[in-house]
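The other protein chains are all here in position, but one chain of the complex has been omitted.
Chain naming follows the written order as A and B, and within any one chain the residues start at number 1.
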Amino acid sequence: MTNVFQTLLSGLLSGGVYALPAVGLSLIWGVMKIVNIAHGVLALLGSYLALTLFRALGIDPLLAAVLMLPVFFLIGLIVQHTLVRPVINQPEISSLMILFAFTIVLENVITRVWTGDFRAMTPAYSGMSLDFAGANLSVVRTITFGLAVVAVFGLDALLARTYIGKAIRATAQNQTAAMLAGIDTDRVALIAFGIGTALAGVAGVALGLIYSFHPSVHILWVVKSFLVTVLGGVGNIRGAFAAGLLLGVAESFLGTYVSFRWVDFFIYGLLLLVLLVRPQGLLRGAASA
Amino acid sequence: MRRFLGFIAAVGLLSAACGGTASPASTGSPGTSAAATSGAAAGKPAGKEIVVASSMALTGGFADVGKEYDKTYRHYFDELNKNGGLLGRPVKLVLNDDESDPKKAASLYEKYITSDKADLLIGPYPTPILAAVIPITEREKMVLVQAGTASASLLQGHNNKYTFLGFTFLDRDYAKPWMDWIKTLPADQQPKTMAIFTLNNPFTIGVQKGLADLAKQANINVAVNEVYDANASDFTALVQKAKTANADAVALLSYYPDSVQIVKTMAEQKLKPKTWYNAISSTVPTWSSDLKDLGDGTVTPVQVWHTQKTAGVQQLYDWSKTEFKTDFIPFHVGSAQTVAEVLTAGVKGCGKIDQDCIAEWLRQNPVPTVSGQLKYDSEGIPQYSAILVQTQKGKDLAIYPPEVADGKAVYPA
Partner (left out) sequence: MSKTVPLPSQWERLAEGTQRLRPFGAWLVLLTLLIVFPLLQPPLFYMRLVGTILLFVVLAQSWNIIGGYTGYISFGHVTFFGIGAYVAALLFRSAGWPPYAAALPAGLAAALFALLIGFPTLRLRGPYFAIATLALSLIVQVALANLPFTGSGEGIVVRGGMPFTRVALEQAFYFCYLALAGLTVGAVIWMERSKFGYGLRAIRDDQDVALSVGVSAIRLKLAAFALSSFFAGMAGSVYAHQAAYVSAPDVFTLDISIKSLVYAVVGGTSTVLGPVIGSVLMELLNIGLTTSALGQIRIDHIVFGVLLAIVVLAAPRGIMGALQSLSHIRRPRRTGRG
């Protein structure tokens, strides 16, 4: 049935874009063992910056996404160094609190600069679709899916092939052992945060291309990214990608065949369920993953 | 402390650099015709100012329409002051941004009433805001003329004595002009299957209920009747459902940002119904520039059209053409004007600023407005009157009822 196929395809496309913010979150979480609740608002900053570049200078959002990488890498370094590092020896909750503080500050800044109006980026190719084996593929979503694939597999390659990637993986697996092996885990944490944030910036551009956004959506974005991360396994990049696709498809089928208005309930309910049922590092007393 | 100051400085610089969406300090455009609707002596108003206070969604999710209200209110009171003011006194409009947030609106109105002691109030927009404000104004016994909500659940059955509606149709009648027009089509061409997309909001749900009833009476099968939450961002599944059901009539009961998203999704998924309706979006001036040709063919209700022969409609038309760069009067400009007219009529009719007197007067006397002569019932609701407008090649034309139509309907859309 073409409709099932269409639903599947649409789900895959949006799922790929869920994976994009999730992999950055997963990376940071895996290496530093902290949940970066600011990940969503950082992505949103990327959306707004891309919007401004588009409106004011006519820069295509895809080009903006590339420009975001170094900018957000830098932002990530700054945030890690000034906010997260000072509380690294405090209980876990402190880093969450300070990132939460940063989140509400940044959201307010965004609102002041860009107002609370709902925004959307509409490059020339929005509203267009391609025909693919009888199904309609939105051009914008295909492009963002491609962006997600490139980013995710780029990160994967970085982790597998480069020295810094190996250092990151080592630190994520066992920080003490990594230190003993001579790895400067402080620097690794800093760089991982930078990379994660860079990906958040790109994610923001992608999300901003398909959805309309306003200053408070970041909470929804970070909650969904959190779900994808946990489903895929914290620190597992490919897992996050697969989980993202799964989530997209689940949403698509739920919305089309079950009930559209209850989709969000199922999604947040799934998050809660996953938090409660899934072990590994989330429960008190359990060894951290 | 330094970090705090640094933040302030940074924000200030950024706001200065990128700002420009702050509320306009406009004084309205000059040079509309000298004869004002009030017909009062064109002398300079003198004496103590009458303060008319309002909050409005100048930023946030409802700002697209909120800005229309802001400009129209300001224009109205500027004109009024040029023509002798109200009761011979100058009027000062105090209007602050409630950021589309009901709590902010509520606290602003409370401040106006209890702390600032405003003389008169004028209504904000839209339904969630009014839901928070009406209980306050009723409690404080202050007249509130508003075209922010047409929600029967808020306006009827609560013994409202001070609330007056500036719209000429309630939520359940919003889709009536569409359905009435469909009935004029040849029977074999009428749509058979309908899909309704409704935002989870008191107003849009009210519209949906009315539409579902009307569709049933017209023997149209409502195959898809879906509600979505305000946080929904991806409408693909909804559109898919409508496509599967072969819906040839689609209704978008949503606010502007969602409507735009849904239309884009419909284009991507190639859902092309014979007729499609939107409750409150397509007369926002940016509709055709945001959607280009994707926005063509849709129909929507309005209450004021320049082909009507109501008091002051020509001046309003001339002004709104220059102000909003459209060739029609945007729906909410018409309703905002109506609200202001009703308020001043009540004050003039009463002869003084007395909330009870104004309310009583409005209930007893017909009010001439740009929407026609309004007769209010005991709950502050006027009689029904609506016009159906269609977007064709970026232009809006009235297609129903025939006596005000200035264009021929395009069907299928």
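Methods note: a residue touches a chain if its C-beta (ideal position, glycine included) is under 8 Å from a C-beta of that chain, and two chains touch if they have at least 3 such contacts.
Remember, it's a predicted structure, so these values are computed and weren't measured experimentally.
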Hidden-chain contact residue, picked from the options A:I104, A:A157 or A:A181: A:I104
Omitted-chain contact residue, chosen from A:L63, A:I93, A:L130 or A:V258: A:I93
Which of B:E138, B:D213, B:E360 or B:E379 contacts the chain that the document leaves out: B:E138
Residue, one of B:M179, B:L199 or B:V224, that touches the chain absent here: B:L199
Which residue of A:L83, A:V149, A:I164 or A:M179 touches the chain not shown here: A:L83
Chain not shown, touching residues in subunit A: 34-35, 37, 83, 86-87, 90-98, 100-109, 111-112, 216, 219-220, 223, 226, 261-262, 264-265, 268-269, 271-272, 275-276, 282-285
Contact footprint on subunit B, counting only the chain that is left out: 3-4, 7-8, 11-12, 15, 96, 99, 102-104, 106-108, 110-111, 114-115, 128, 131-132, 135-136, 138-141, 151, 153-154, 158, 199-202, 204-206, 227, 229-231
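Just so we're on the same page, only the chains that are shown with their structure count from here on.
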For subunit A paired with subunit B, centre-to-centre distance based on mean C-alpha positions, whole Å: 38
Touching residues (chain side subunit A, partner subunit B) in the complex: 3, 6-7, 10, 14, 52, 105, 109, 112-118, 120, 122, 126-129, 136, 138-141, 210-212, 214, 217, 220, 251-252, 254-256, 260-261, 263-264
Subunit A-facing residues of subunit B, complex: 7, 10-11, 14-15, 18, 21, 59-61, 63-64, 99-100, 200, 226-229, 231-234, 236-238, 240-241, 243-244, 256-258, 260-261, 264-265, 267-270, 290-291, 294
